[in-house]
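Take this structure first; my questions come after.
This view holds just a subset of the chains, kept in their places.
Chain lettering (A, B and C) follows the sequence in which the chains are written, and residue indices restart at 1 in each chain.
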Amino acid sequence: MEKIGVGLIGTGFMGKAHALAWNSVRPVFGDVPDVRLVHLGEANEELAQSKAAEFGFKKASGDWKRVIADPEVDVVSITTPNKFHLEMARAALAAGKHVWCEKPMAPKLAEAEEMLAAARASGKAAVLGYNYIQNPAIRHIRKLLDEGVIGTVNHVRIEMDEDFLADPEAPFQQRHEAINGWGALDDFGVHPLSLLHTLFGRVAKVMCDMAKPYPTRKTPDGEREVEVFDIATILLRLENGASGYIAVSRTAWGRKGRIAIQIFGARGSILYDQEKMNEFQLYLTADNPTEQGFRTVLSAPHHKPYDRFIPAAGHNLGFNDLKVIEFRQLIARMQGEPSVSIGFEEGILIERTIAAMARSFQQSKWTEVA
Amino acid sequence: MEKIGVGLIGTGFMGKAHALAWNSVRPVFGDVPDVRLVHLGEANEELAQSKAAEFGFKKASGDWKRVIADPEVDVVSITTPNKFHLEMARAALAAGKHVWCEKPMAPKLAEAEEMLAAARASGKAAVLGYNYIQNPAIRHIRKLLDEGVIGTVNHVRIEMDEDFLADPEAPFQQRHEAINGWGALDDFGVHPLSLLHTLFGRVAKVMCDMAKPYPTRKTPDGEREVEVFDIATILLRLENGASGYIAVSRTAWGRKGRIAIQIFGARGSILYDQEKMNEFQLYLTADNPTEQGFRTVLSAPHHKPYDRFIPAAGHNLGFNDLKVIEFRQLIARMQGEPSVSIGFEEGILIERTIAAMARSFQQSKWTEVA
Amino acid sequence: MEKIGVGLIGTGFMGKAHALAWNSVRPVFGDVPDVRLVHLGEANEELAQSKAAEFGFKKASGDWKRVIADPEVDVVSITTPNKFHLEMARAALAAGKHVWCEKPMAPKLAEAEEMLAAARASGKAAVLGYNYIQNPAIRHIRKLLDEGVIGTVNHVRIEMDEDFLADPEAPFQQRHEAINGWGALDDFGVHPLSLLHTLFGRVAKVMCDMAKPYPTRKTPDGEREVEVFDIATILLRLENGASGYIAVSRTAWGRKGRIAIQIFGARGSILYDQEKMNEFQLYLTADNPTEQGFRTVLSAPHHKPYDRFIPAAGHNLGFNDLKVIEFRQLIARMQGEPSVSIGFEEGILIERTIAAMARSFQQSKWTEVA
């Protein structure tokens, strides 16, 4: 590949993040083809034109199908609401485009399975937007785990908490409808799972609880029952037998982007928190006994590919930089090279695990992940 | 009461802590009767004599029954292994002594119930050694909760982790035998429960998982199966419906005395960690929106009874100081005054909750606490 | 302005940061003219061509004068070693270009004064690369100070520490030569000063100490005397009479990008550390006395212009994002709008303060800043 033509559908939170990342991937990494922002699709022509100008796309359409049909487009970024993912991804793959689709795959497992089938049929790269796994700190943690630095891992805990639904006085909104899934479980749960999959592999079985902190919400006319669960807690076992849990909440006042990971092994422990994404903590029994302690390791150029952004340690990457790394990995995948990424093949495992969690909750019992 | 005669049985970790605390409770608080260290009991006469001299007790016996029989003794501290608790507490109460017994009550629930019956029959103060609830920081958190400062609590998480059994190369020891109970569940689990009971009241139902990180341990001749579980994780619902969990581990490298509490309410959150026992964190939605954040509140004289130890804020109480506060509360209870303490009446609720957790694990299902 | 043509001279650490930021300023902010990467200059044609392709510049030259002469170029980014700043900035300004020059202005104060004269004569925007002042957290701190939230400030401390020269075994390098200035004083000291100027205004007088932790360094042939000082500590008084100090070190093992600020006022305090650039800490006496404490405020969309990068709180900006904000401010300045930036007019105050510090050290006495 000498150049990569990019199509982008959607320009919200993630759409803008994609635009910024596509824009930066070449100047940051250098070793990639010429990336061209070709065609931007939005809900209507006017918005599409305005956003294309802002983000630097050459063409704009009020119909996403025109983006997919554009022969200059090699890869399509899909950042629309989840319910559109299947239709768009299938069309893009059928049109011979690589696909980059924001997580999760689709509201229903069956749809996600269809997406996987479409990806397999196309032979194109089909990747999901799990950006947290791209953090150099997380990558380095994986390296340490692979090298056995903390020995065999026997216990893992992940909490993911934010507070954007924590206000009980805030009115009923779309997010509170069951049509969007289970709530925190699928909205947040996929992120801890993406990290578990990246660091350890499959989850074997789960026992899930969910809770509704605020069972009703105000509407203009009165109040309405909240149909989703803003808190989920899941006991689990990894395939290697290690125990652990995932806890997720969208009503945790004060937590803004917390993804706190605790990993305990036979010879040490590792801690990480996404709110402090430029560091991790490491405890090693190999250290001198009277000076053992969790050391706070700041991200630095030797934690690849931090060096592509900044040549000095401790200077901080940002959330948007993770997307740039993600696209570098996507390009690797498009080029048939090894990559750290969650393609539809891996993503379906996450979706199936979520489905098993939901069944576990409904049946109130431990459930094997298919 | 003008004076209090103290008997102490046992002089290990907790026995020494008791001796230090009995010794300090009057100079610290001032407003209590004259506390006299009367009679110390140990496994044999020689050890008893030596420890009595060291700790300042007037008399010493190699037979604990002599301590209980001593007419100068008003209250007996029992700090022996759990299996002796029932016999000693029953005897002391029968002899008309107040009893202060280290937690947990007894290895079996039926024994604990017997202890409660003995306490009720005696009419004497019978209190358990739950020291963490005595921390001025914890007391202040309770006050904040009672005043509704963070609104209705809807989610609680408590982790208690240490690493004294984390080394897989360490040999098999008594602690690994089933005769001592379930492992982390009863050894550690009672502490988070004492905090839950103090802060919120009863646990309604539980779903418990346990894990053995190291299923076998070395013996001089070979190896032996570990019969207990060093990790337990328990999903739970409080009586008010709030969801939450307790996670305990004795194999968490790097954790030395961690009891991390996270409390989420409708108008704020509170965090606490026993490893940093002189502070807690508070997030309030009442704060100005652009300056909201967890504030770290250092223990200070206005967090009673910190002031009895130190007149200056931020100067740090220690673990042993909590025992002094505990004894002040015990004396209040002996005097028929209100006290923050876990007597046998409250302690039995903790024991029953542990029993429900164990049943839940055995039956692999949600279990109501009787 | 409908479009802005950018010229870039230099492609090292800062050169790349500039390229990335020019590239992103429009998609991030939206409300700016079309930014075009026009002409890149490097030491030779080949490197210039290669970097231009990588960074997305249309033209490339091995001679920086061609960049400046290019009529399509409206603004020139100068990221070459300090000794070239005067010549390049003067030429660019004389050619009617706006200038963006990395800090500090020039090795000698007289040169910096010349640069200022050239800027004044040209009437063009001439701005320096003080990126740390652009952090939304710092901007919000300034707002809080301006609003008097912590009352009148009476004491300020700033430490800036890194460890890239901390290894005593590392060989002698160019940085150790006196031709580069005083060492930590001018290399690092300008950053704390940029923050002091942004937050408080002028420094009135200074008392400076400098130290050489490693007076000699290895060379291939033997060893050589280190001519600069890797540590400087400066007592100071602000114009309003507040006392304080700046301490800077390039030999502080473990410090990677620390810029720790402590601000004490009559009604509260503010803390900040660049290593944790997405948060600041605030202590307010207006808080309820028993719950006063430093609160950790995470950067969020309401701390402008964080929202232009990410719509969710606590998700972290990175170091490179600060440059994007800086360029947005530069564009404002180019357009004659109010801006937060350190132009040559303000920059010269920093340079004069450094000069006063150096004199203070040489004469070992308190020295007024001219």
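To be clear about the criterion, a residue touches a chain if its C-beta (ideal position, glycine included) is under 8 Å from a C-beta of that chain, and two chains touch if they have at least 3 such contacts.
Please read all numbers here as calculations on a predicted model, not as lab measurements.
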Homomeric assembly size (copies in this file), of which only 3 appear in place: 4
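Note that in this section only the chains that are shown with their structure count from here on.
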Centroid comparison with chain B (C-alpha atoms), farthest chain: C
Inter-copy rotation, chain B to chain C, in degrees (Cα atoms; steps of 5): 180
Chain centre separation in whole Å, for chain C relative to chain A (CA means): 34
Centre-to-centre distance between chain C and chain B (centres being mean Cα positions), rounded to whole Å: 54
Chain A and chain B, separation of their C-alpha mean positions in angstrom: 41
Chain A, residues touching no fewer than two other chains: 255
Chain B residues within the chain C interface of the complex: 140, 144, 149, 279, 281-283, 287, 289-298, 300, 302-303
In the complex with chain A, residue positions of chain C that touch it: 13, 16-17, 19-20, 23-24, 26-28, 30, 34, 53-56, 162, 164, 255-258, 275-278, 298, 300, 309-321
Touching residues (chain side chain A, partner chain B) in the complex: 150-151, 154-155, 157, 159, 166-168, 207, 209, 211, 213-214, 231, 233, 235, 242-245, 247, 249, 251-255, 262, 264-269, 283, 285, 292-294, 364-366
